[in-house]
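Complex shown without one protein chain; remaining protein chains in place.
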Amino acid sequence: MISASLIQAAEGDANPLLPNFWEFLVVLLGFLVLLFVVQKWIVPAFEKAYQARTEAIEGGLNEAEKAKAEAEAMKAEYEKNLGDARAEASRMREEARAEGAEIVAEHKEKAAAEAARITEQAQQQIAAERASAAHSLKAEVGSLATQLASRIVGEALEDDTRSQRVVDRFLADLDADQSAQAGQTGAAQ
Amino acid sequence: MDGTLNMVGMGLAGFGAALAIGMIFSAYLNGVARQPEAQRVLQPIAILGFALAEAVFILAIVFAFVL
Partner (left out) sequence: MATNEGGFQPPTISETHLPEIFPWMAEWGTGFGKNMLMVILSVIVISWFFMWAIRKQSLVPSRTQYLAESGYGFVRHTLGRDILGEKHFRQWIPLLFAVFFFVLVNNIFGAVPGLQLPTFSHAGPAYALALIIWITWIALGFKTHGPKFIKLMTVPSGVPKWLLPLLVVLEFLSNFIIRPLTHSLRLMAVMLAGHIIVMLAGSGVEFLVAQQGGLADYGLGALILVGSIPLYFLELIMMVLQAFVFALLTAIYIQGSIEADAH
């Protein structure tokens, strides 16, 4: 170093602005070589890695996006289904209510008809019974009258009190007879 | 102590260039601090301004050594 500084001191102080031609040349060539290497191998490799990473990240993002969209669609569908089900349920309820009302009305009607039918039947029966009662009474009254008459005649009407007694007894007999018959028809009914 | 007046001149030029560079970057910092999204626009302009201001000093170096 000392020898160099001595040499250069002999030449005078070097001007720092004057290039050393060989250094200039070496840097020129060296840089061009580096540029070539960078252009040919390094940048493509880095770009490739960069691209791959970008794609991976974007792919991941896309996938997440897709999953999100899917979930969204599923949710929409589910909500739609739920709404449908709700509507269906309310429709069914409405239907059931209507049906129920219809059934109740029908039943009411049926019951009324039945009641009317029963009433009518009862009335018919009553009428028939009354008719038959009247009929049998009519027949019985005849026979009773003859019975009574024969009794009265058989007793020999001596006095008023006696005949009065006979009539009274007959009537009581008749009464008891009728009440027994009425009890019989009530049990039959 | 020896040397030439050239070096004194170079120093004076350096003073001016240093002031200019300081002002350029202070303005740049102010701008970016107020409006951070403008940084992309301002940065090349600031660097170009810095380069131009420093060019004065570099010319001074050249003349100091050439003359």
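A and B label the chains in the order they appear, each numbered from 1.
The definition used in the following text is that a contact is a pair of C-beta atoms (placed from the backbone, for glycine too) under 8 Å apart; a residue touches a chain by one contact, two chains touch by 3 or more.
Keep in mind it's a predicted model, so treat the numbers as computed, not measured.
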Missing-partner contacts on subunit B, residue numbers: 40, 43-44, 47-48, 50-52, 54-55, 58-59, 61-62
Touch residues of subunit A, complete complex, unshown partner: 1-5, 7-9, 13-14, 16-28, 30-35, 37-39, 41-43, 45-50, 52-53, 56
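Heads up, the rule we're going with is that only the chains that are shown with their structure count from here on.
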Interchain centroid distance [CA atoms averaged], subunit A/subunit B, Å: 84
Subunit A to subunit B touching residues, read off their complex: 15-17
Residues of subunit B touching subunit A in the complex: 61-62, 65-66
